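The complex appears here minus one protein chain, its other protein chains still in place.
A and B label the chains in the order they appear, each numbered from 1.
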Amino acid sequence: MFTQDLLDKSSLLRKKWEDEVKKVIAKNPDMRERWSTVSDLEIKRIYGPEDIKNMDFEKDIAYPGQFPYLRGNQATGYRGKYWTFRMFAGMGTAVVTNQRWHYLLSTGQTGLSTAFDFPTLMGYDTDSPKAKGECGKCGVAIDTIDDFRDLIKGIPMDKITTSMTINPPATALWAMYCASAQEQGIPLTKIGGTIQNDMLKEFIAQKTLMCPPEPSVKLISDTVEFGTKYVPRWNTISISGYHIREAGATAVQELAFTLRDGMEYVEDAIRRKGLHVDEFAPRLSFFFNSHIDFFEEIAKLRAARRIWAKGMRERYNSQDPRSWWMRFHTQTAGCSLTAQQPYNNVVRTATEALAAVLGGTQSLHTNSLDEVLCLPSDHAVQIALRTQQLIAEETGVVNTIDPLAGAYFVEALTNEMEEKAWDYIHKIDEMGGMVAAIEKGFPQMEISDAAYKFQQQIDSGEKIMIGVNKYNVEDEIVDIPIVEIDDSIEQEQLRRLAETKRKRDGRKVAECLNDLAEACKKGENVMPYCIEAVKNYATVQEICDVYREVYGEYRDPGIY
Amino acid sequence: MKDLGKRVLAGDVRAASRLIRNLEDQITDTYIAIQEIFKETGKSHVIGITGAPGAGKSTLTDELIQAYRSQGKTVGVLAVDPTSPFTGGALLGDRIRMLRHAEDPGVFVRSLATRGAMGGISKAVGEGIHVMDVLGKDRIIVETVGVGQQEVEIINHAHTVIVVLVPGMGDEIQALKAGLMEIADIFVINKADREGAGKLYKETMNMVQMSRDRAGVSKGWQIPVLLVESVMEPHKFAESVEKLRDKIEEHYQFLIDNDLISERMRRKTAAEIQEALWGAVMCPILGELEASGEMKRMIDHCLLKETDPYTLADEIACRYLKEESDKESCAES
Partner (left out) sequence: MAQRRIRILLAKPGLDGHDRGARVLARSFRDAGFEVIYTGCHQTPEQIAATALQEDVDMVGLSCLSGAHNYLYPQVAKLLRDQGADDIVVVGGGIIPDKDILPLKEAGITEIFLPGAPLETINDWIRANITPKE
């Protein structure tokens, strides 16, 4: 990177500076002995040319739109188009959520993102005993295509892209989306969006569990294949680090486990479906967390792009640059917010959103200040959305692409995180891949260790959370409005479900489910069967029960 | 909680759990309850499951419960996890794999911590088995800690001992040599889809054939080596565990048919008497030594090399045992 002459000069000047530091410290010692990121990565007092002298500008940095895409996939950055302002929303019944969506679009949001309630996420209908007390609480309740039609009422499916945070029942919900589009006369080639559909991180972190890892990955490969052939604008997997981080992982662990998950999906689609990597890899998308440690997050996102590009080219012989691009959505860190002094959360979210933008995100959700307490209120959501709009339109950070490139510290930290991530990736390779590592409990234990360590650091005051272990307010009264989902929603949804069940042709439903079961047993792609089943009003749970029956049920092995 | 013995005899689950707890906590007078129930014990078939950590013992136990329940048999489980030597706390994590049976009245799972006991089980296991037995559990499964090769204690409690091995753990064969070999009635090669399962199977078979004439407690029994599929293939896993269940039953029948069961029972009873003696003789002595501060003084003297543990033990034995014989002679006169 640098001439020997410059390095020599730097070394001289550095020595001088070090002497000065020693003198100052002797009189005024540092406040702390060790300085580290929120993930406990040690940070030096200063970085200089010597920290990045081994970098090769052409191979390691280059320009946006050039391998290894450290500086972004697109040549024009945010000048042609800002990132997508995509706020995660869902509550109560489909009708209620549809109203929230229209409100968000009217305030300048540019993409939709669906939060489902827990019964839907786990593949249970509202009338299941397991669903009691949970309906509509954390997201929207969807049991049948009748609900889905209400959810997307008035939304132009060929213009707005919709993301659905759904994992084990992803095939069922995506089938509803496809079937609804067809009902509206919109061809599948015209619809765009994302299903999260990332089961590996569920086993590692979020624990939305249904079937064992192996058949879960099979179902995912079905969607990859179906999307590749018939729904080319759809992102069939959103490989997610968000939940891994929320479960207590460090930034490096989030980076490593997420990318290794992505590699596992690539390997499975190649092996099981006989697809060429470049047929499907351009539609893989990622989803990261943006936590409170500003530079660590920027470095993480930059490193992620470079690791993926290298991995795709070198590990899988991909030839298509679109496969090398890591495209990702980012959400600010829910776990960094505090219930204490909740208005401080606006500042945290703004900092995290800025890091995501400087890291080059394609899409962003900003948490609302009240999300640590309840579902977000309209007002809180508006502030969160305005935070993004403000970063885009007022701060000027979008003027130039990857403004932090070349900064000694940022590049050195990016390199360090990449190195540490590859160490994990290689370790998991040695274990036989991510499914094998999960079966051994490896990523789960690493995350549990990190989570416990962080909590101990908070308790000891080594790490600070304002309002939790510093600057606390005695007898604080939190006077923000609490949004709650009334229990009457459950009754309403039970009524809706009963009505759909009454009007449908039970024999036809049974037939569809039987066909689906047969397809599962034969190893056929389940998607066409799912679409047929939902058109005939099969419920989310009925479809998932087929999977549970054929593939077996997986329970939390509780590795901690 | 009062009348523990009677309540256990009446089938009270919580009282049963409390009785085991009183034994773990070494609450005085708990033995009265054991005396009350002892006559009713000896009906259950006790199965020990041992093997290295991560071998999948709990998951296997969970499926074995299922296999027995499908035949209408009731099951008790004693799952042992290690106590932290530093804090005295314990994460009792085996049960998490068995929670699907939580509401089944035919299944009773009790987690135990080792509380410093060696040998892979808790001191309360023996009595725990009695308690489960009296509750009428047809099969009692004891899952050991799985920390290493010294886990041979289980042989004193179980009629059938299953040793679980998994491919890719490195030193399986060394472990076999070191002792588990001598206690196994059935070998299970778990996660048999993994690389190295074939090799492990062959090695284990060789080992089993070489020691065919073992003089142990299952004399004449042909030790089977069973392959169990990965739990990630739930249907195949269930099938292979059903085969394991049938093998366990076959082994028990073999013990009965060949009149070996009485030998096992003698061994078990001898171990229990030893354990009870420890409680009756050693515990009070140790308690007194601690309370009087004599233990501390003895340690100090030993550290200064003024005396040695053997001399001290001899002195104490003379003192206490002499007192006992004095009392006896007093009683006689």
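FYI, contacts are C-beta pairs under 8 Å (C-beta built on N, C-alpha and C of every residue); 3 or more make two chains touch, one makes a residue touch a chain.
Given the structure is predicted, the values throughout are model-derived calculations rather than measurements.
**Student:** Using the touch definition up top, pick the residue from A:I186, A:A451 or A:L494 that touches the left-out chain.
**Tutor:** Of all options in A:I186, A:A451 or A:L494, contact with the hidden chain holds for A:A451.
**Student:** Which of these touches the unseen chain: A:E484, A:D505, A:E518 or A:E549?
**Tutor:** Within the whole complex, the residue contacting the unshown chain is A:E484.
**Student:** By the contact criterion defined above, which parts of chain B meet the unshown chain? Give residue numbers in ascending order.
**Tutor:** 1, 13-14, 17-18, 20-21, 24-28, 83-84, 87-93, 95-96, 99, 102-103, 108-111, 113, 115, 283, 286-287
**Student:** Would you write out the residues of chain A that touch the absent chain, in ascending order?
**Tutor:** Within chain A, the residues that touch the unshown chain are 118-119, 121-122, 124, 129-134, 137-138, 202, 206-209, 246-248, 335, 338-340, 372-375, 448, 451-452, 455-456, 458-459, 465, 467-469, 478, 482, 484-485, 555-558, 560.
The criterion applied here is as follows: only the chains that are shown with their structure count from here on.
**Student:** Quick one: in the complex, what on chain B touches chain A?
**Tutor:** Residues 54, 59, 91, 93, 96-97, 99-100, 191, 195, 230-235 of chain B touch chain A in their complex.
**Student:** Can you list the chain A residues touching chain B in their complex?
**Tutor:** For chain A paired with chain B, touching residues are 212-214, 432, 435, 439-441, 551-558, 560.
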